[in-house]
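Of the protein chains in this complex, all but one are displayed in their positions.
The first chain written gets the first letter, and so on, giving A, B and C; residue counts start at 1 in each chain.
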């Protein structure tokens, strides 16, 4: 189970009543909502304009492994790093933390950047690439 | 549009990527998720055990008026007060705030407390009643 | 509790695992998702282009009363009618049905139609107005 120290960007996530499923824990689906909320927040803080910018990030793959249950009303932290930075795609490593510094769940997802109108893959803009490189654990 | 000063209990809510709908704003549905997350958080902090306690709160009515759009990745505040405190039911007044002290949306919902097993209405336990009375704007 | 015969437009809704909350029933929030999915489906079938059309419908008010619990994996029906048809706004009456012809929940929501770009209120286009009038229980 990864440690929070392996994730350079950390953001806070408040849980919601409806995150708890019938078994009393945060539903497996909600974790992916934490994943894309955390990564997109990073992108937006570094220049992505989700409302009208020329490029958008589309998710082409995602995965999650669940280690410990979480439950509303816990306040969570999501850690984000870059595991692979390509020309037009990025793989984020993401983990979700409850009160422990060990991840309750971790996984990854892949964004392919495309032109908003044509939806054709397009190089990651310099400003965003540079931000993504800054949270890569490997040399860029 | 109500002011945040009219709501004695205030909690923070982080928005999520998927809260934004195709028109770029937090979907009308999500506000109700903020409503029941904020009120239940208050209840839990004051003794409600949602996992195994003998009573549970069921929603029998809810309403919301939307004044200004909100959008992920804004951090929001939800204000909660008690508008009406009955023997077995409570009406919460709730409002959602973005960066302004004026509500972006406000509404109410009604909890009827029932026995977890029989689902029959049951008096609100003293500890919770007393907490609810403390955030009523009217004398209890 | 209204009957399904009072709703001229009826559509099917499949429930989801995550609709059930910790108490084992469809969460109060999910009903509003049924409301706007059913009404927008009607609009789309009658000409609204949610992806790039010149006008969009914004929700300014919604309300729901809950009569009977529902639970995943039930298949539901949503009934839609028009309760009030203004120049730039429409009030839908909506009800959700399980296996009974009596509503498990019913309520309404109000769409104000606005220009997609300026977000200023704008008259409802003729084609859509005419469709809405056709599911009004009152003379248009």
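Heads up, the rule we're going with is that a residue touches a chain if its C-beta (ideal position, glycine included) is under 8 Å from a C-beta of that chain, and two chains touch if they have at least 3 such contacts.
Worth saying up front: this structure is predicted, and the values here are computed from it rather than measured.
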Just one of C:37, C:87, C:100 or C:134 touches the chain that is missing; which is it?
C:37
Just to verify: which one of A:28, A:87 or A:127 makes contact with the chain not shown?
A:28
Touching the unshown chain, subunit A contributes residues 22-23, 27-30, 32-33, 36, 50-51, 56, 58-66, 69, 109, 116
Could you list which residues of subunit C touch the chain missing from the display?
11-18, 20, 24, 33-34, 36-37, 40-41, 44, 50-51, 71-73
For subunit B, which residues lie in contact with the unshown chain of the complex?
17-18, 20-22, 24, 27, 29-30
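In the analysis below, only the chains that are shown with their structure count from here on.
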Nearest 5 degrees is plenty: how much rotation brings the CA atoms of subunit B onto those of subunit C?
180
What chain sits nearest the middle when you go by CA atom centres?
B
Looking at CA centres, what chain is most distant from subunit C?
A
Could you give the separation in Å between the centres of subunit A and subunit C, each centre being the mean of its C-alpha atoms?
33
Round to the nearest whole Å and give the separation of the Cα centres of subunit B and subunit C.
23
Just give me the whole-number Å value for how far the CA centre of subunit A lies from that of subunit B.
28
Sequence positions of subunit B contacting 2 or more other chains
33, 36, 50-51
